[in-house]
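Every protein chain of the complex appears in place save one, which is left out.
Letters A and B name the chains as they come in the text, with residue numbers starting at 1 for each one.
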Amino acid sequence: MSLPLESVAALRAQLRAGEIRPRDIVAAIRERVEAHNPALNAYVHTDWDAACAEADRADIALPLGGIPVAIKDVIAVRGQPCTCGSGILQGHRSIYDATVIRKLRGAGAIPAGRVNMDEFAMGSSNENSYYGPCRNPWDTSRAPGGSSGGSAAAVAGGLAVVALGSDTGGSIRQPASFCGCVGLKPTYGRVSRFGLVAFASSLDQIGPLAHNVEDAALILGAISGHDPSDCTSVDRPVPDFAASLEGGVKGLKFGVPKEYFIPGMDPAVERAVRGAIDHLAREGAEIIDISLPHTEYAIASYYIIAPAEASSNLARFDGVRYGHRAKDPADVIDCYARTRREGFGSEVKRRILLGTYVLSSGYYDAYYLRAQKVRTLIRRDFDRAFASCDAILTPTAPSPAFRLGEKLDDPISMYLGDVFTIAVNMAGTCGISVPCGFADEGGGRLPIGLQIIGRPFGESTILRAAHHYERTTPWHRERPPI
Amino acid sequence: MKTDYEPVIGLEVHCQVRTRSKMFCGCRTGFGESPNALTCPVCLGHPGVLPVPNREAIVRTIQTGLLLGCQIDEYCKFDRKNYFYPDMPKNYQISQYDMPLCRGGGVTLDRFSFPKDAQDSPEASARKRVHLTRIHLEEDVAKSTHFDTTSGIDFNRAGTPLMEIVTEADIASPEEAFAFLTALRLILVQAGVSDADMEKGQLRCDCNVSVRPRGQKAFGTKCEIKNMNSISGVRRALAYEIARQIEVVSAGGRITQETRRWDDDIGQTSTMRSKEEAHDYRYFPDPDLMPIRTTDGLLEEARARLIELPGARADRYTRDLGVTEYDASVLASDPHLARFFEAAASGASNPKGIANFLLNDLLSALASSEKALSECPVQPADLRELVGLIDAGRINSKQAKEVFREMFETGAAPAAIVRAKGLEQVSDTGAIEALARQVIGAHPGPVQDVRDGKASALNFLTGQVMKLSKGKANPKLASEIIARMIKGDPLVR
Partner (left out) sequence: MGKVEIDVAYVAHLARLELNDGEAEAFQGQLDGVLGHIAALGRLDLEGIEPTAHAAPIHNVFRADEPRESVPESDALANAPLAANGLFITPKIVE
């Protein structure tokens, strides 16, 4: 039996018609995973029996009733492993549920399977994983992007209906762009972070990856909302995102920032994104030129704030209460130092060192405080821009998926790849990546993403724009060759 | 000439704030539970958890600040203090760095906060104010137990709200340190912000101490005595440490800056960590927690809970109610006692007499029956009435004690007891006159002596009237009547 795994709406129609049961969806996913995960390495842990049992209890009357959701290995599900793609959490099982998991279940969904990621969400290629790299379904010699590479590859490869990812500097949008699916980073505070293992607390946000904009809207609606367990979650009403998809782009004003079309960016990316902008203009949107003048400082300030917060957030991984512990430690300090040497990979170590350094005695003002002030400037850039437009159109990433290993020894070049996504996290606003074309690379095709950035809590607007774009273009119907 | 040295002491007091739940999670605060029974993912520092501050702990800290005269800033925040230690669930402690809840303030040292053997010294009556640097709120760490080759960690205490009260280097003797801690503890307990039970580790103290030649401005090298958990221990440890430092510098030696521990059994401090690792706590604002704006209701609520400080209360008893200084300090030091006293003294003409009866007769009756004041069968209003009966001359003080015994046993009102026992003094002029006439008739000699102006004879005749009345006659009235009858009525023989 072939199920429409690429659409929540289609699956729901079949469920409600009694043509299929929730466990059939889980079984179909399982079949796909067993066939293709060896090549993709998208899932790092599955428990199909538990998922089937949960599917049998699912209430299909609920908005996501019976729909399995792949969960990035950084979000806690009680009783399931939560290893953040790291050696240091091998064997660890969560003793509680993240708020998004409670909310998903409340909407009838089934958290099914844990997907690959860069260790502690640090990376843009999914190569920094204890489980080895996840691979891009369009070309398995290439990176799926990161850090939510497993989420994007699972969705794009048809190994998941929808997935949760997390985005600190582009970790949902960039892999969505690389793998040719939809990825949305909500406004900071829209979705509870309780149960999301923190990378950079002031930037992290959980969001959906999906085959289409409507599915992304459904998931976002289910996981959004104020959470008393997260002080940074914002208490404001959650609109019915799925209901506000219609309406088109007529009357919407899009800003195109000159700083996001830079020398050295891939010509195929520029062509595809310019094409998307022209398309939206033809569909009735108004396009204006804008400027986000502090864009060039976003990466530098991000690489102060994110590692600083991470160095503190990751201090708890010490082998005392959970996770890996070094054998036969001489004393407590030796136990810490070796546990962390053995448990963390290079990229995590690099960022812990950087973060520890910028916070260390005498450097706080020069680095962290300075970066926070730059953050203010970046936020003001967006405030000013949104005074004259409803949303901003940019490429999601400066290139399509690069080859695995290509940037592994060049952290700066890897960091610079996040140039178009980081500012959104620094400003705390929302952004979505939707497929907008392909680059021809060595006989194959690689997806390209269009990023639509919205006002804080303006998810409805960018979803509506993305939905209209998707409905009037063919890109999202393309399937990878696996 | 031998150099005279003076000590310079500063204290850091850690005090558990009285709350039902922990600082950043819903686990109960408790003592004596089995290990790790009061824990959850938050206070165990599990991956993915987030802290949510306990509002009550914040209000109580501000309340403490207001009581101690601190400045409360409009904006405050929580910071992370980063260091690795197995008793820290996250390897950072949520604390406050540059924007604490309270700044400045102080504690006035009253005489009776000093140790008993030092209450007569001049420093005990100097009413010195020890100044505070700040009070901030943070989370407590876990408790470790040490075995042969391992240590065991119990996170029950981890995350309990803790106020850190930091003094200026303002304290000049172990006795002042004792008095500061005693006075501070009294304030914390009375205000209800902390139980400050030192046996349960709810009040702990680090002492920074140095010595310098008297008159010298610059501080000497200081040592820190860590983790003191008794006030008398602090006094002993400081006395030892000051003597040790003076001995070292007098002999031409140098003090090394170090952390020391106090062993109360052998009465010595010893080196705990000599080579101090440079502290680099990498403080930064906790991104998981939002700033605190005290003017948004918190300050208001703390103000509404303010109490009168024990020192101010004692002053008021002495000044307005005429209670002796000692009685006033005893009454003011216990909020229940103070409340009882104020209820009894309200509208009374002789509060001093009430204080006296309360502190002597009532407290000893409670002590011998092993009752708490809250279980006292005598109501404050009844005590007031009893003292009023004495003052009005309706019973004498010996009778008063008998009435009080009955009141304490039965809870009955004093007037009723007096009536029932027929104890009331006879102040009925007619009845006394009849007795007086009888006595005057029977004792012509002493009557003549009274006429001749012999005072002792009047006393004898009064005594005879008292005897006839079986002690019930009001002696003053009887004496007046006899004198009037003898001198004023020539017919009386």
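In the analysis below, a contact is a pair of C-beta atoms (placed from the backbone, for glycine too) under 8 Å apart; a residue touches a chain by one contact, two chains touch by 3 or more.
As the structure is a prediction and not an experimental result, all values here were calculated from the model.
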Among the chains presented, those that the missing one touches | A, B
Among B:D120, B:D197 or B:D280, contact with the omitted chain is made only by B:D280
Residue among A:L15, A:V320 or A:I422 touching the omitted chain = A:V320
For the full complex, which residue in B:M272, B:L337, B:A415 or B:A483 touches the chain that was left out?
-> B:M272
Taking the entire complex into account, which one of B:R55, B:R127 or B:R319 touches the absent chain?
-> B:R55
Logged for chain A, residues touching the omitted partner chain are 91-93, 95-96, 187-189, 202, 228, 231-232, 234, 294, 296-297, 299-301, 303-304, 311, 315, 318-325, 329-338, 340-341, 344, 346, 349-350, 352-354, 356-357, 360, 366-367, 369-377, 379, 411-412, 415, 427-428, 456
Name, in rising order, the residues on chain B that touch the hidden chain in the full complex.
-> 19-21, 25-28, 34-41, 44, 52-58, 75, 84-87, 91, 144-155, 261, 272-273, 280, 282, 285, 287, 289-293, 296-298
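FYI, only the chains that are shown with their structure count from here on.
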So, what's the distance in Å between the C-alpha centres of chain B and chain A?
-> 59
Quick one: which bits of chain B touch chain A in the complex? Just the residue numbers, please.
-> 40-41, 44-53, 80, 82, 84, 86, 89-92, 151, 153, 278, 280, 282-284, 287-290
List of chain A residues in touch with chain B within their complex = 74-76, 82, 84, 89, 92, 94-96, 98, 193-198, 200-202, 228-232, 308-309, 311-312, 315-318, 320-322, 332-333, 336, 356, 359-361, 364, 368
